[in-house]
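Apart from one protein chain that is not included, each protein chain of the complex appears where it belongs.
Chain naming follows the written order as A and B, and within any one chain the residues start at number 1.
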Amino acid sequence: MIEAVGLTKRFGAKTAVDQLSFQVRPGHVTGFLGPNGSGKSTTMRMILGLDQPTSGQVTINGRPFRELGNAQRNVGALLDAKAVHGGRRARTHLLSIAQLSGIPEKRVDEVLAVVGLQDVARRRTKGFSLGMGQRLGIATALLGDPRVLLFDEPVNGLDPEGILWVRNLMRQLASEGRTVFVSSHLMSEMALTADHLIVIGRGRLLADMGTQEFIAHNSAGFARVRAAGNDQDGRKALAAALTAAGGRVLQEPDGALRVTGLELPHISDLAHGVGVRLWELSPHRASLEEAYMRMTQSSVEYTSTEDPRAELWEPDPLALPAWEDGAAAPEVPQDGFFAPPPPGAGGKPFLMPGSAAELAGTAGTAPNNPEDTR
Amino acid sequence: MSFPAVLRSEWTKIRTVASTVWTLAAAAVVTVGMSALLCVFLNSQFENMPKEQQLAFDPTASSFAGMSLGQAAVIVFGVLVVGTEYSTGMIRTSLAAVPRRGSFLAGKLLVATALALAVGLVTSFVSFFTGQALLGEHSIGIGEPNVLRAVFGAGLYMAVIALFAMGLTMVLRSSMLALGILLPFVFLLSPILGSVDATQKVAYFFPNVAGSRIMQTVPAVLDGSEPPYGPWGGFGIMAAWAALAVVAGYAVLRKRDA
Partner (left out) sequence: MIELEALTKRFGAKTAVDNLSFQVKPGVVTGFLGPNGAGKSTTMRMMLDLDNPTSGTVRIDGKHYRDLSEPLKHIGALLDAKAMHGGRSAYNNLLCLAQSNRIPASRVGEVLDLVGLTAVAKKKSKGFSLGMGQRLGIAAALLGDPEILMFDEPVNGLDPEGILWIRNLMKGLAGEGRTVFVSSHLMSEMALTADHLIVIGQGKLLADMSMAEFIHQNSRSFVRLRSPQQEQLKDLLHAEGIAAAALPDSGALEVDGVASEQLGELAARHGIVLHELSPQRASLEEAFMRMTADSVEYQAHAPGAPAAGVGGQAGPADAPAWGAGAEATSKGGR
């Protein structure tokens, strides 16, 4: 269990972390999300006692990190894969840490096997790829068999097998009752890994809730409806009936209808009512990415004038173009851009937004106004 | 591929990194400063020197004496110009932009060598006139035989030693490795071998030893250890070394994966 209470960190005039209170509970994978410069890293560093909070406190299992008796055995962390002495061999590196914390040598070989580095255990870490460095970092985190684990961008540099492996590893660690806290920028990855989310923006807590709840809360799902035989009249009648019932209906490229605001059973009944047979009636939930964008969008707008320095180091919001344009096209609201792949959901796996042309326009000319977005 | 474009690009590269300024400034300051100090010292101690040394005194060479140390900075300059391409990974970006290895190499070497030559000439003239002013009655005029050749030669020496360093770094593809070889070679190996009779003849053919002959106006007659070449011969040997390094560097650049 990690618990932050009123955690605040100021660097001079800039408040990096502002009155942050949250709990990371055991038994779950908790995702930690936020735009660049939102204070994620600073928070991670404060949890690990690397930075001293200006006020407030953060505890691990009830005690500040620095007061934990044997830190390595209580908390494992992967912060920066490259924080390893390049001249050392992988095994020696782990052994030196193990010896510091009184961990038996046997455990070193165990964790090397867990992360799959047993064959390169005696190679110098200098020659390691990013992915291998990442695995070594994970091995270090696991070394003391800790109850609390922190990972910062754990899949960086890993290949698809590695990514799958890390995802399963984290879930396994959580299912063993450990506290697993993961920060990442990869929304699609987080959607698969985390069951709980803590989202911060400009150092403040924006959300602390279950992943499904977060998605439901911040975005609207829709239903895809396809009339039998793609018959035009049936589709029109169905669309009219759906609209009359208060649904919002959009046309998809393959002839299906995209319906928001109506439950599936209701749609089924309406279709039956107008005598249209259905070939598809599938629920689609919005992606975590979309939900995240909606939530942080407002936080960016809300505070953007407060913090000029952060703007300097962040992607200039004006230059983050294309998707806002999608929103501007009223008929295909963002979905084309945000929507989850549904790979293979229909004949056409990707909703290449009707907007290849719009996109084309945006790529060349950049800036859009973020305020165009609702 | 238009070569003037490559030259412009290389000029931008070289003028926009701090190391260019500080290495070349260090080369000039160290050379002029050290030479000046030595000239002051020689001027005050001239009467106490043995007769033979007084006879063999070379006021021209004395006013460049600091270059033996100043060349370290020029070597660092040459090594960094090439070496940072590799250490930063810029080489891949550069070669993607200028895929003809010959154009790339020629452009880089031409710009860097020209810059080293310009700085070298300014340094050698400043160093010469400063030194002569400080040598007082033991000084020599620029119009005397061989003097102008020596002053120009000192500038050329700077340019060619930089070229040699660049060629070698191109072969080794690493700044650390190149410096680790060049600096001990110039500051340890050649003085040590040069001071032992048995190996002196080998040291004569080292690029820095051979090349520095061009800065002298008075033959080292006294100990009979005159190298078997004249000033331009020596310079030719140095230039041959540099050419060899550049050709080897080109071969490596062409053959090896970037």
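Note that in this section a residue touches a chain if its C-beta (ideal position, glycine included) is under 8 Å from a C-beta of that chain, and two chains touch if they have at least 3 such contacts.
The model shown is predicted, which means the values in this text are computed figures rather than measured ones.
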Absent-chain contact - pick from A:135, A:235 or A:258: A:135
Which parts of chain A are in contact with the chain that was left out? 33, 35-36, 113-120, 129, 131-132, 135, 155-165, 167-169, 171-172, 175-176, 185-189, 191-192, 211-212, 224, 228, 264-265, 268-269, 272, 277-285, 287-289, 292-293, 296, 311-313, 315-323, 326, 337, 340-350, 352, 355-357, 359-364, 366-367
Contact footprint on chain B, counting only the chain that is left out: 1-2, 5-6, 8-10, 12-13, 16-19, 84-85, 88-100, 255, 257-258
